[in-house]
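Attaching a single structure in structure tokens format; questions to follow.
A protein chain is absent from this complex, but the other protein chains hold their places.
To keep things simple, chains are lettered A, B and C as they appear, and every chain counts its residues starting from 1.
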Amino acid sequence: MAPDSLALLGARLRTFAAARDWQQFNCPKNLAMALTGEAGELAAEFQWLTLAQSEAPEPERLARIQAECADVLIYLVQLADRLGFDLIDAANAKIDRNDARYPADRVRGSARKYDEY
Amino acid sequence: MAPDSLALLGARLRTFAAARDWQQFNCPKNLAMALTGEAGELAAEFQWLTLAQSEAPEPERLARIQAECADVLIYLVQLADRLGFDLIDAANAKIDRNDARYPADRVRGSARKYDEY
Amino acid sequence: MAPDSLALLGARLRTFAAARDWQQFNCPKNLAMALTGEAGELAAEFQWLTLAQSEAPEPERLARIQAECADVLIYLVQLADRLGFDLIDAANAKIDRNDARYPADRVRGSARKYDEY
Partner (left out) sequence: MAPDSLALLGARLRTFAAARDWQQFNCPKNLAMALTGEAGELAAEFQWLTLAQSEAPEPERLARIQAECADVLIYLVQLADRLGFDLIDAANAKIDRNDARYPADRVRGSARKYDEY
């Protein structure tokens, strides 16, 4: 069975932090704060683009966007790992709830329903 | 071979959005902005906790933290999907760079190096 | 001489916190984290709007935007107060630097220069 990509990433991050004795800084509050910092840097890449421009960023910007998304994921995985829950399970539970709250045939194409979502 | 959890999540989110005709709202700029909103809600769960308290949130708070982390992941997966790159590859590339920049034997336990990181 | 509006706001927030014995929670790290939470809620109000729609939000949304901006200002004023610096001085120093870096006759109307700024 192929090892799961997210599980492998989590294991790699644990090894990385342990080798540097950096787990001491990685309490959940700090990780959540670091995640907002990276989310802010990600937002900054898009802040002056039109919606259409954001669909096709130039190569240098796209590379920075990928790096910022990587940083968000890295902190998210470490946060879930530190608090002992499974990110994929949490995401699926959330989509289950959204599936029930927003039946496709009632909300199709509705910006209002999307906005509430 | 077991399907990869993150790939399955991406596929599920594509189906969810398509069934509701909601891809029209999911341009990268909007997704990045939504991600910062969720990151902010995640931060809010930790804002008045001490570092020690953040290690063991009470059950209700932990459930909200899981839901906020799920939301961050959901927007992150959709953003990478929309821009056509692989999140795990991006994260591994970032860790490769960090591995080279912060050799374990030189930065061990150093808050300063960690801070620069 | 009319008292300055921002100075009055700072004084009011000090009184508010002191009356509740809440200064103990208001360390700079916590205030900065609370500010990102409010910034995230502000972003959430705009996340699915087009740029044009964001110019004229409907009344209920505008009221929420005002409340979120108020929250950001409230934490910002408390943070500067706690760290002992003057927000207006800091903002003017920043605009001085931007004035020097972005001479009007060289950057006029340029998205690129704006983006760097």
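Note that in this section a residue touches a chain if its C-beta (ideal position, glycine included) is under 8 Å from a C-beta of that chain, and two chains touch if they have at least 3 such contacts.
Worth saying up front: this structure is predicted, and the values here are computed from it rather than measured.
Student: Thinking of the complex as a whole, which visible chains are touched by the chain that is not shown?
Tutor: When the entire complex is considered, the left-out chain reaches A, B, C.
Student: For the chain left off this view, which of A:D21, A:E41 or A:D86 is in contact with it?
Tutor: Selected residue, touching the omitted chain: A:E41.
Student: Just the residue numbers, please: which parts of chain A touch the chain that's not shown?
Tutor: Residues touching the hidden chain, for chain A, are 25, 30, 33-34, 36-41, 43-44, 46-48.
Student: In the complete complex, the non-displayed chain touches which residues of chain C?
Tutor: Within chain C, the residues touching the omitted chain are 1-2, 4-9, 12-13, 16, 19-22, 24-25, 27-30, 32-33, 35-36, 39-40, 42-43, 45-46, 49-55, 57, 62, 65-67, 69-74, 76-77, 79-80, 82-83, 85, 87-88, 90-95, 98-99, 102, 104, 107-109, 111, 113-114.
Student: Across the whole complex, list the residues on chain B that are touched by the chain not included here.
Tutor: 29, 32-33, 36, 40, 43, 48, 50-51, 111, 114-115
Just so it is clear, only the chains that are shown with their structure count from here on.
Student: Taking all residue numbers at the chain A to chain B contact, is the shared part over half or under half, that is, same or different?
Tutor: same
Student: Whole-Å distance, chain A centre to chain C centre, using C-alpha means?
Tutor: Those two chain centres are 26 Å apart.
Student: Can you work out the whole-Å distance between the CA centroids of chain A and chain B?
Tutor: Distance between chain centres, rounded to whole Å: 2 Å.
Student: Could you say which residues in chain A touch two or more other chains, in rising order?
Tutor: 29, 32-33, 36, 40, 43, 50-51, 111, 114, in rising order.
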